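Working notes for the structure below.
Of the protein chains in this complex, all but one are displayed in their positions.
Here is chain A:
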Amino acid sequence: MLLVENLTKSFGSNTAVDRMTFEVDRPMMIGIIGRSGAGKSTFLRMMNRMTPASSGRLVFEGTDVLQLTGGGMRQWQSQCAMIFQQFNLVPRMDVVSNVLHGTLNRRSTLGTMFNLYPTEDIHKAIDILDRLGIADHAAKRAEALSGGQQQRVAIARALMQDPKVILADEPIASLDPMNAQIVMDALRRIHDEDGRMVIANLHTLDTARRYCDRVIGMRDGRIVFDGSPAQLTVGVARDIYGADETFSESATSTEIREHTGHQARVPA
């Protein structure tokens, strides 16, 4: 379904992503972990074609998406939704308009300039908002919503695209634990109910363990771990983050649960 082969991105002499290679055969929820600067975001941005790749191939359902240009590239972008850490909504526009932006690629430029969206699209947008539990805020400006609500609007925009893949770049990094859980639950549900592939960059190990079917660990632009969450032991995690034995997952955990129960799970 998805084949990434020797995907490389260099900025000058700096290599952000170094010969990244992996294959995904069916829609699953994939978590990418690694410390800041490991190349996680660069990979997602290359996949969405926001950042041009230096070399390599990225084949999705038989098409090398890195070769697409112009309209073909934009059509791929509409198939491959992206969710950002800072939500990237248009703050002065209302929530439904922001969700309807997901259809921009399908609609004529002139129509969208004057906000002429078909009624069924508007209904669909409100239904998606309802599914994510924020339909009450439909008419508000995006900037009036809390961070967790804004991220759900961003997910609604992604769903409006009816994409095959959803990329999420640190979707919960600017949210409190409560909202983080709501957002991650929503992403997992989208995968379970709609069968869409979800690839998420995550900065906490426990989130990756809890929500993902497969975890990819990156360090200095290279894949250093690729396996199931169960295989992700503390030793492996230390290797991914380049940490010594003082590293403890529970120290930065944002999950809400019994503290003692958590410590028992981590072998020292």
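The definition used in the following text is that contacts are C-beta pairs under 8 Å (C-beta built on N, C-alpha and C of every residue); 3 or more make two chains touch, one makes a residue touch a chain; residues count from 1.
The criterion applied here is as follows: contacts and distances are computed from a predicted model.
Participant: With one chain of the assembly withheld, which option in "Cytochrome c biogenesis protein ResB", "Phosphate-import permease protein PhnE", "Electron transfer flavoprotein small subunit" or "DNA polymerase IV" matches that chain's UniProt protein name?
Facilitator: In UniProt, the chain excluded from the picture bears the name "Phosphate-import permease protein PhnE".
Participant: I'm checking contacts with the chain that's been left out. Which of A:74, A:123 or A:189 qualifies?
Facilitator: A:74
Participant: One chain is left out of this view; which of A:42, A:161 or A:179 touches it in the full complex?
Facilitator: Residue touching the absent chain, from the options given: A:161.
Participant: In the whole complex, not just what's shown, which of A:1, A:104, A:122 or A:224 touches the removed chain?
Facilitator: That would be A:104, which touches the missing chain.
Participant: With the missing chain put back, one of A:63, A:86, A:146 or A:231 would touch it. Which one?
Facilitator: Of the candidates A:63, A:86, A:146 or A:231, A:86 is in touch with the missing chain.
Participant: Could you pull out which residues of chain A are in touch with the chain that's been left out?
Facilitator: Interface with the chain not displayed, on the chain A side: 48, 50, 73-78, 81-82, 84, 86-93, 101-102, 104-105, 109, 112-113, 154, 157, 161.
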